[in-house]
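One protein chain omitted, others in place.
The chains carry the letters A, B and C, assigned in the order they are written, with residues numbered from 1 in each.
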Amino acid sequence: MSYRVAVSGASGYAGGEVLRLLAAHPEVEVGAVTAHSSAGERLGAVQPHLHALADRTIEDTTAEVLAGHDVVLLALPHGASGEIAAQLGEDVLVIDAAADHRLESSADWDAFYDGAHQGTWPYGLPELPGGRDRLRGTRRVAVPGCYPTTILLGLAPAVASGLVEREDIVIVAATGTSGAGKSLKPHLLASEVSGGMSPYGVGGVHRHTPEIEQGLRAAAGADVQVSFTPTLAPMSRGILATSTAKLAPGTTAEQLRAAYAAQYDAEPFVHLLPEGQWPATKQVVGSNHITVQLAVDEHAGRAVVVSASDNLTKGTAGGAVQSMNLALGLDETAGLDMMGVAP
Amino acid sequence: MSYRVAVSGASGYAGGEVLRLLAAHPEVEVGAVTAHSSAGERLGAVQPHLHALADRTIEDTTAEVLAGHDVVLLALPHGASGEIAAQLGEDVLVIDAAADHRLESSADWDAFYDGAHQGTWPYGLPELPGGRDRLRGTRRVAVPGCYPTTILLGLAPAVASGLVEREDIVIVAATGTSGAGKSLKPHLLASEVSGGMSPYGVGGVHRHTPEIEQGLRAAAGADVQVSFTPTLAPMSRGILATSTAKLAPGTTAEQLRAAYAAQYDAEPFVHLLPEGQWPATKQVVGSNHITVQLAVDEHAGRAVVVSASDNLTKGTAGGAVQSMNLALGLDETAGLDMMGVAP
Amino acid sequence: MSYRVAVSGASGYAGGEVLRLLAAHPEVEVGAVTAHSSAGERLGAVQPHLHALADRTIEDTTAEVLAGHDVVLLALPHGASGEIAAQLGEDVLVIDAAADHRLESSADWDAFYDGAHQGTWPYGLPELPGGRDRLRGTRRVAVPGCYPTTILLGLAPAVASGLVEREDIVIVAATGTSGAGKSLKPHLLASEVSGGMSPYGVGGVHRHTPEIEQGLRAAAGADVQVSFTPTLAPMSRGILATSTAKLAPGTTAEQLRAAYAAQYDAEPFVHLLPEGQWPATKQVVGSNHITVQLAVDEHAGRAVVVSASDNLTKGTAGGAVQSMNLALGLDETAGLDMMGVAP
Partner (left out) sequence: MSYRVAVSGASGYAGGEVLRLLAAHPEVEVGAVTAHSSAGERLGAVQPHLHALADRTIEDTTAEVLAGHDVVLLALPHGASGEIAAQLGEDVLVIDAAADHRLESSADWDAFYDGAHQGTWPYGLPELPGGRDRLRGTRRVAVPGCYPTTILLGLAPAVASGLVEREDIVIVAATGTSGAGKSLKPHLLASEVSGGMSPYGVGGVHRHTPEIEQGLRAAAGADVQVSFTPTLAPMSRGILATSTAKLAPGTTAEQLRAAYAAQYDAEPFVHLLPEGQWPATKQVVGSNHITVQLAVDEHAGRAVVVSASDNLTKGTAGGAVQSMNLALGLDETAGLDMMGVAP
C-alpha cells in the first residue's frame, strides 16, 4: 500500500529535500504540497530540480489542505507546527522538522526561542540508544537539528561507554549555507560566502547546545557539558563536525574504536570508516549516510571524533523519512538507498 | 531477472558515477569492479561515497575478470576499449564511455586522437532522431561526450527544423572540473580553479567539435558548422552550454518553441522549461535530466539556446545506463529516476 | 599635493572597492564617506576589510556632506547621480560609476532604464581610441560597465582594424556575483550560486548591449551588431568574456595578433598574453589589469577573443581611478600598481 504524505514548507530547502526523497520513496504518494509565500505557483518554478513534481501547484498551508493525508511533514519556521498538529488529529503522523518539539526542557526552549514551548515529541534519531523504540508506531516525530544529528552520532558511543569524560567536550563544526535556509540575509549572499570561512553565533551558548547536551545526556545517563562553535563554509550542503573530549583515565584507542564499532556496525546509515580514512562532506552529499572516524591524541589527552553528514538529508529530510519509516512500520531504509553524489 | 554488469575504470570519476547508478538499478547486479592503478584496493578507499559497495575489492582489468558478465561498461582512457571488446565476444553488451567508437570519420579521429580508429558503434543518445532504434538490442554502445550530449540536445530541434541556419553556429560552454577526470594536472588544482573562470583548448578546433558536428549533421540532414569554446568553471559537476545560431528568414520565437516542444514533450529526461525559466546546472546535478530554454534575439538575428546537464550523469554515466536499458530491452528510465540534488 | 575625494555609495561593493584603492592612492585623501541606508554606522562594521578606514563614520549622501571636495565619486544605484552632480558645481570632478551618463542615445537609455536620460559624460575607458583625450581635464566621467569594459578591450582592435566583420559578433561572458551588488535577491544566495552556473537576462537584448555596441561603433567607425549572453559563475569577482567575430576575407592570425599588439603593447593595464597562454580571472583579481588572448578558428571562419578582468577593479573602481588620474593630470597609473591576488 501507499501512504499519502503532505509536505508543508515546500518552497524552502528542507521542504525541497523532503520532496526529492519522497518522490522516489516506494511506499509513498506525494499529496498536498504547501507553502505560504509561494502558494499558487508551479512547484517547478520554485524548486526547478524536482522534475517529477514540476507541474504540481503549491497550495496554502491550511488544515483543510492538509486533511486526509496519512502523514504530514512540516518544514516550517519555528513556532508554526504546534497549532497545525493540533488541527490534524492524533491518528495522522505529524513530523516536525522545526525545533518546536525537540527540547524536553521548557527552560531551554525559553532561553533560545520565542513563544511558548509546545511540548516534546519523540526524537527522530533512531541510532541513539532507545531511539527506534521511541519511534515505532508514534504519530508525532521531532526531527533533530542538523548539527545535533551530526554531533550526537559522532559523540554518543564515546560518552555512552564512559571512555571519555562528560565535562568539557569541545565541538567546532562547519556547515554549508543551506542550513540557514532561503532567507535573504546579507551574510548569506554568494559574494560574502564564496571563498571564505566565518564563524557565527559565537559569543555565548548556541541555540543548538541544549539539544546536543540533551542527546548526550540520554546517551551517557548523566549530565554532559559542551562548548560548541559553528562556522559557515563556502559550500551549499554538508556539515563537518570536529568533537573532542578528554579521555577517561586509561582509555586506549582500541577500546574507543571497539565502542564505536559495537554501536555502529549494524547501522545502515552510520559508517565508522576504516582506520586511516577520514570523513568528508562530499562522501555523503545527497545521501542519508553519515561517516565517522576517531583518533586518540595522547599528547593532549583527548579523543578527537570527526563526523560528516549532509545537513539537508541525514541532517533533516532523510532523517525525517527514516523516522517516518519506523513510525509507519516500513523498512527503515525505504526510499533512502541513494549514495553520496561525488565528486 | 537481473543482469550482471562489470565496470572497468572504477577508480575514476566516470566509473564511480556508473557504479553509483548501477548500485541503485533495479535490474542490475554489480559484478566485477576493475581498475589498473588501484587493483587490490577496497573500493571504499578510492570511492568513499559508494557506501553500498565499499567492501568490494577492485580487480585488475583483464578479459578473465570481465568474462561472464552480461554487460561490460568501460570507463577507461581513450584507446583501451577496442582490444577489450574484441576479447569479450559479440553477445556481451559492451558500453564504451571513452571517445574510441563515437566518430564515424577516421579522419576526424586521426585529427584529435592517437592510435588507429577503432570503428564506429551505435551512438548512445536516444533523444536524437533515430537514436532509440539504433540502440535497441545492440551489443555495442558508444557513449557520447558530455559536451556533445549537452549541446546536441540543445541544438538538435533547431537545426532539424530548419528554423536556424546550419552555418556559423557559435557555442560557448562552461564545465565543472570532474569532466577532466582525476588526472593530476596543475590547472585542475583547487587553488587554481577555486573562485575563477578560465578557457581551455581554445585556439583551434576542439576535440569535441567533430562529434558535435556529426550529431548536428545527422539531425539536420546536411553539413553543420560550429565554433566551440569550452571554459572551466569553479564547480565539480555540470555543463552550461550557450549555443547560438542565425535565424532562418522569417523564423519566429513561437515556431522555434513549437519545434522544441514537439521533439521533447514526451522525453523523460529532456525538459524544455516554461517560458521565463532558464536552465542552471544545479537543477540537474546528480540526475539524468537536462534542461533547455531558448530565446530569439531579433536584434542580433540569432536564436540563443541554453542547456544544462550534469556531465557525469546525463553526460556520461546516466546516458550510458539509459542506452544500456534500451539495448537490454528494459524500461529506458530504469534506475534513472533520481532528481537533481539542489541546492 | 593631495586631492580630497568623497565617495558616495560607500556601503556597497563598488564603493568599497573605490575606497580600497583610494586609501592606497599616493595623491588622494579620502574625505566624506557616504551612504543612505547605513549612515551613522562605523565603516568597519559595513566594510570590514577596509582596516585603514574602519573608524570612519558613514555620513548621509547630501550636497552639504559632499561639498568641499575636489572629487566626488558616485557608486550609487542608477538614476541618482544627475541630481547630485547638478548640486556640486562644474569645477568638482564628478565620477559616476552608475549607468546614467554612459549612453549617447536617449532611445537606448529609455529602452533599458527608468527615468529621464541624464545626458552623456566623457566615457571612462582610456584605452579606446581617443579615450585619453576625452578624459584629460574633464570634470565629468561616466565609468563604463564591467561587461563593456571587458568586452570592448577584447574586441576593439579586431573591429578597428577591419580584420573581422562588424555584423554578427557573438559574446558569451561569465561574471562573479559581486557584479550584481549587495542586493538581497534569491538567485544571489550562496546556496543558489555555489557549485553551479546559470544564465541570466537572456531572452532578448541585454541592458549592456547598447553600451557594447556604442563602444565598438566608436572603435570601428561604423555600426556593429552583437549578440550578448551573460552567465553567473560561482565566484565573487571576475569576468571572463569569450567574443567571436567572423573573419574578414583573407584575415590571418598574424595580422590579427599584430593589430592587438599595436594597440596594447604600450598599455599599462591591458596585456595581450604570449601565444599559448590564456586569460583567466584569477590572474587579475584585485588588480586593474586585463588580459587578452585571441585565436583564429579557420574551420568556423571566426576570430575568438578571450578577455579577463576583475569586474570591481578594472571593471569599476580601478577604471574610475584611472579616469580620475587622467582628469586630474596625474600619472594614469597612480594608485593602481597592485597585481592580481592569486591563487
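Just so it is clear, contacts are C-beta pairs under 8 Å (C-beta built on N, C-alpha and C of every residue); 3 or more make two chains touch, one makes a residue touch a chain.
Treat the numbers as computed from the prediction; the structure is a model and nothing was measured.
For the omitted chain, the shown partners it touches in the full complex are A, B, C.
Of the listed positions B:V71, B:M235 or B:A317, the one in contact with the omitted chain in the full complex is B:M235. The residue touching the chain not shown here, chosen from B:E59, B:E127, B:E192 or B:D297, is B:E192.
Across the entire complex, the residue among A:A24, A:A39, A:V205 or A:A334 in touch with the chain not shown is A:V205.
Where chain B meets the omitted chain, the residues involved are 13, 176-178, 180, 182, 184-186, 188-195, 234-236. Summarising the interface, chain C meets the missing chain with residues 13, 16, 20, 23-24, 42, 44-45, 47-52, 54, 177-178, 194-195, 236-237, 271, 273-274, 277, 280, 282-287, 289, 291, 337-343. The set of chain A residues touching the chain not shown comprises 168, 170, 172, 174, 176, 189, 191-192, 194-200, 202-205, 209, 225-227, 229, 231, 233-238, 240, 242, 244, 246, 276, 278-282, 285, 293, 295, 297, 299-302, 304, 306, 308, 343.
Basically, only the chains that are shown with their structure count from here on.
Among the chains in view, B has its Cα centre nearest the centre of the complete protein Cα set.
If you average the Cα atoms of chain B and of chain C, the two centres end up 38 Å apart. Looking at chain A, residues 13, 178, 194-195, 236 sit in touch with two or more other chains.
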